[in-house]
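A single protein chain has been removed from this complex, and every other one stays in its place.
Chain lettering (A and B) follows the sequence in which the chains are written, and residue indices restart at 1 in each chain.
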Amino acid sequence: MSVVEPLKPYSRAWLLSDRPTSRHQARVGRAYVVWRQFSENRLALLGLFIILGLIFIAIFANVLAPHNPVQGDLRNSRLLPPGSAGFLLGTDDQGRDILSRLLYGSRLTLFVVVLVAVIAAPVGLIVGTVSGYAGGWVDAVLMRITDIFLAFPKLVLALALVAALGPGIENAVLAIAVTSWPPYARIARAETMTFRNSEFISAVKLMGASPFRIVLRHVMPLCMSSLIVRVTLDMAGIILTAAGLGFLGLGAQPPLPEWGAMIASGRRFILDQWWVAAMPGIAILIVSLGFNLLGDGLRDALDPKEAGQ
Amino acid sequence: MSAMISIRDMLVTYDDFAALDHVSLDVEEGESFGIVGESGSGKSTLLRAVSGLAGFDSGTLTVAGKTYSGQSRTKEFYRTVQMVFQDPYGSLHPRQTVDRLLLEPLAIHGFTDVDVRIARALDEVGLGAGFRFRYSHQLSGGQRQRIAIARALILEPKILLLDEPTSALDASIQAEILNLLEQAKRDRGLTFVMVSHDLGVISHMCGRLAVMKSGKVVETVPAQALENREFSADYTRQLLVASEGFSRG
């Protein structure tokens, strides 16, 4: 075999090489292929851009916001329309700049969405994979528990929990997380059951792997892509649920600039000063759209039927 | 001398159906034992029952001097017995690199010199180091089956169970894999139990074979008997005739 020059690391050839020389190269190479598949979808890129924008705004809110989000000038700046001097999106009934409130509110939105994902997804994954792999009475018990949680309408259960725990954004997060995990459990269980009897699982059993090891190291990685897609697509719903709770006064408490709460307080003025409620509504719309597009794009890119590299 | 694998009166039933109907056979150490049958004969069930992937309702199973029942097997068993599966596309984890696949058995059994062993395993099956970090979907059917064999051999077992290892491969690749298996058997002094529907493959690879039908062993003959027509069962004759191909009669 002729001597091949070593490829320049991170060059395109290196990433697409079919003879990777290290675990790192193989992993990065595969991530690159997934990225290429993803980035062919323009809408998915738009979704990604929106979410990255959200993260950027959340990080730099204090630099980007022109005014104080929680304290406004009651005397001079109440209910100014968008485009007024210094107030790009207008002000609300307490004289606070809506743009600044939206920018700071993005932190709360991100907080809710990330925490719910971080709590609900692993719980769902563990319950689902254990249930799917073990079968028998373990499966039956876990699935009945899942069914119980699924039987409640999300918002109603979240309301009940928040009412019991007390209003506040942390409790809202907990309440939403508790209602969000069942679908993930279902997905993880369905995927696990597809793979449970595959020959590659049999092969690992034949090496003497414990069920714990099999589920953790062999089954869970296979459920990841479906779960990631589902979580991303759910994020829009989570934001809306948080907004709903905020709207009802059970989520973030004033004066926190949570978008849902902003809509609630702007409801009174919706006929004459529409921007107070509409602006946060548009923000929620854009972010939900972003997550949906991103989730769709991820689903196409992470399709397990990799049609060649 | 006691047999390497000894099966007595093994019974496997699913509801009312007997997948294995009081099967008894012995496999001597170092021999290459074939099991031939069509679908529903119980040949794959037999392998699965021996390996512990399926349980058996009654009968005794002795492997390398130790007795096992149902599906319980010890770690020592897994160091002694390994299996190569039929479908090269299904027997490798779709999300793992070759390196990871070969690492798994070593990690489970606590080996520390993993790099050396992995490199050696790849070498033994005729694949170079360039394959080490590929994913399984980047490999051809023959290459995957080589990896499956490398994985089975990496724990240095004494017995290899082979469930139609070349049925899903093209004829030319089949020849390569069969040669590889023979080489490995010679080099390591393995005992083979090979299941197939293909009489040609079995007679090439095995010294003795058992013909199975509907969960029973019809007869056990030396491979020579196929050539010399020295078998007694009608069914064996049918299989032999069928393997000779189509003839306008």
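Here is the rule we use: contacts are C-beta pairs under 8 Å (C-beta built on N, C-alpha and C of every residue); 3 or more make two chains touch, one makes a residue touch a chain.
Operating definition for what follows: contacts and distances are computed from a predicted model.
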Listed names "Aspartyl/glutamyl-tRNA(Asn/Gln) amidotransferase subunit C", "Peptide/nickel transport system ATP-binding protein", "Zinc metalloprotease" or "2-oxoglutarate oxidoreductase", matching UniProt entry of the absent chain: "Peptide/nickel transport system ATP-binding protein"
Residue among B:Val12, B:Leu199 or B:Val218 touching the omitted chain: B:Leu199
Residue numbers in chain B that touch the chain omitted from display: 38-39, 141, 170-176, 178-179, 182-183, 197, 199-201, 203-205, 226-227, 238-243, 245-248
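Convention: only the chains that are shown with their structure count from here on.
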Distance from chain B to chain A - Cα centre to Cα centre, in angstrom: 47
Of chain B, residues touching chain A in the complex: 51-53, 73, 75, 77-78, 81-83, 85-87, 90-95, 97, 99-100, 104-105, 108-109, 129-135, 137-138, 148, 151, 155
Complex interface listing, chain A residues touching chain B: 18-23, 25-26, 30, 198-200, 202-209, 213, 217-218, 221-222, 304, 306, 309
